[in-house]
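Here the complex is missing a single protein chain, while all its other protein chains stay put.
Entry: chain A
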Amino acid sequence: MQSPAEIVPHSGGVIGVSWLMIALPLLGAAILLLGGRRTNKWGHFLGVAMSLGAFVVAVLSFMELLGLDPDQRRRGFELFEFIPGMVNLGMLIDPLSISFALLITGVGSLIHIYSVGYMSHDRDRRRFFAYLNLFVAAMLLLVLSDNYVGLFIGWEGVGLASYLLIGFWQHKPSAATAAQKAFIVNRVGDFGLLIGIFTIWTTFGSLAFGDLTHEVTGQASQGTLTAIGLLLLLGACGKSAQLPLQSWLLDAMEGPTPVSALIHAATMVTAGVYLVVRSGAFFEAAPTAQLVVTIVGVATLLAGAIIGCAKDDIKKGLAGSTMSQIGYMMLGAGLGPAGYAFAIGHLITHGFFKANMFLGAGSVMHAMNDEVDMRRYGALFPVMKITAVTFIVGYLAIIGFPLLSGYYTKEGIIETAMHHNAILGWLAVLGAGLTGFYMSRMVFMTFFGKKRWADDAHPHESPAVMTWPLIILAIGSIGLGAFLVLGNRFMTFLSPAVGLPADVPEPHVFGVGPAALATLALVAAGAAFAWFRYGAAQVPALAPRGSFLTTFARRDLYGDALNEALLMRPGQWLTRIAVFFDNRGVDGLVNGLAAGIGGTSGRLRRVQTGYVRSYALSILFGAAAVVGALLYVGNI
């Protein structure tokens, strides 16, 4: 077992100006929003340029980091004093944060480029790029901050960008509602994160990651550490759409597809995993909290997979899949240092193959007049080969086809989980089998089988500005996993930031353990079943009624119904009662009293003389209550 390295104060070099990563896209957003219509012509190019600029800074910082000794690779420096005596805003460039920065700016830039084509007919394209830039800036602030307050600013910043982008087509009531729901559900998680931050502050007197080492956290009581862990986890559940705060993600598909790819698949929704890994010093000292993390992960990976099995909307299918894959990452993150590298590794490969598939789905929708129902697709392979091939590469990666990216990272999580707790391990294997089914179903329904197109559909391949990002992402979906996992390359690279487990597992090119074989068998069975149902057989253009289970999955496991019954309805009643009480109760009671005392019967007429009496009484009433309470308290 090896603890993370200490953070070294840094100055100079590219890392010294790494804040440019945040500043460039922020500047882009500001120019595009303040510049207004004048920037319409070139706004999208500016957006792309700012994102690419951030990517260049990230790559150069990464190379500078690689040039240092491993135990010197955590570089921190202060930017400015934020709340005097409590917290300064500063940067932390270490293997963990730079991995995220590369993913965010790399995949982010590809999605910016793709969006130039995808949004070319939208009259608000400039605003779209402004929001995308804002998102990139906030997400980088989240991962590059050296303390919990900076992280929280980025955390809610990405929430804002997500809100703006889900509701980008705000004239559609469904989009506006989905955006609002995402923000509010996330705020529930943020509430947990806030209280977690408060507890860290009052317990340890610092909010800087550099101060909160394993040594420091080890001194706190088990109860406090567990509380901190669970509170941070609540925050993570909100942002990463984990149970019980998952309900917003499926609705978030109302946003334009590049948004779903960037924010609701590749980057923002993984922030919860980042938070858990970054807070390893708390979780590793609180086994109960860790156990809850793994349970949440497994529950969500199964729930997401089940939802994915029943969706006919291609984006919602992918959203269920995203939930499920983040469940895997969460499971890995709950396993401590042994799982971190796989969790983050899977996060990165997932960033590639899921963005790949979302953009592929966007390309299909682009070709099919924005149709999202897979029952209206079919036989698209011949008409859009690049989209189809890249999508299938992503598909093979996600189901864990041997030697592709997802195989290595997901298999790593399953193996580690199995090692840790067999029940968790086997449930994760089961999830992999479900993944094999629902992803195969999606591919067969979309690209193979018979045409079920709408009459006015004339599918065609998308322009190069959209297909090139697909190709690049597909390459990542093929090779990135092997590159990261083989030779424990990523685990070693990450170790100064997150530590190393006591027993570093031997990585293998092709595993033959019982778990690996069972996974492969189940995936193959799932794929075969999907072929039988959706490839070989005729797919009805209208969804059949389906069994109770299908309905259960289609209705998102009744998550919304549950929220409505438990929270929304009682909330509405509470609001109504409170408003009634406030309008009639407080004033009305007083008015009634005044009427009674004044000897007038019936309704009190609103005349000026009545006011004086009624307010006098109202105030006296309030004051008497307060004084009475004071005296009562005083007597005890």
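Observations on the model:
Here is the rule we use: a contact is a pair of C-beta atoms (placed from the backbone, for glycine too) under 8 Å apart; a residue touches a chain by one contact, two chains touch by 3 or more; residues count from 1.
Note that in this section contacts and distances are computed from a predicted model.
Remark: of the listed names "NADH-quinone oxidoreductase subunit M", "Quinol oxidase subunit 4", "Phosphate transport system permease protein PstA" or "Heme exporter protein D", the one matching the undisplayed chain in UniProt is "NADH-quinone oxidoreductase subunit M".
If you put the hidden chain back, the residue from A:F100, A:F135 or A:F204 that touches it is A:F204.
Although one chain is not drawn, the whole complex shows that of A:P25, A:G157, A:G535 or A:G559 it is A:G157 that touches it. In the complete complex, the hidden chain is touched by one of A:S3, A:N40, A:T177 or A:N488, namely A:T177.
For chain A, the residues touching the chain absent from view are 33, 36, 80-86, 149, 152-153, 155-157, 160, 163, 167, 170-173, 176-177, 180, 183-184, 187-188, 190-191, 194-195, 197-199, 201-206, 211-212, 215-216, 219, 574-576, 578-579, 582, 586-587, 606, 608, 611-612, 615-616, 618-620, 622-623, 625-627, 629-630, 633-634.
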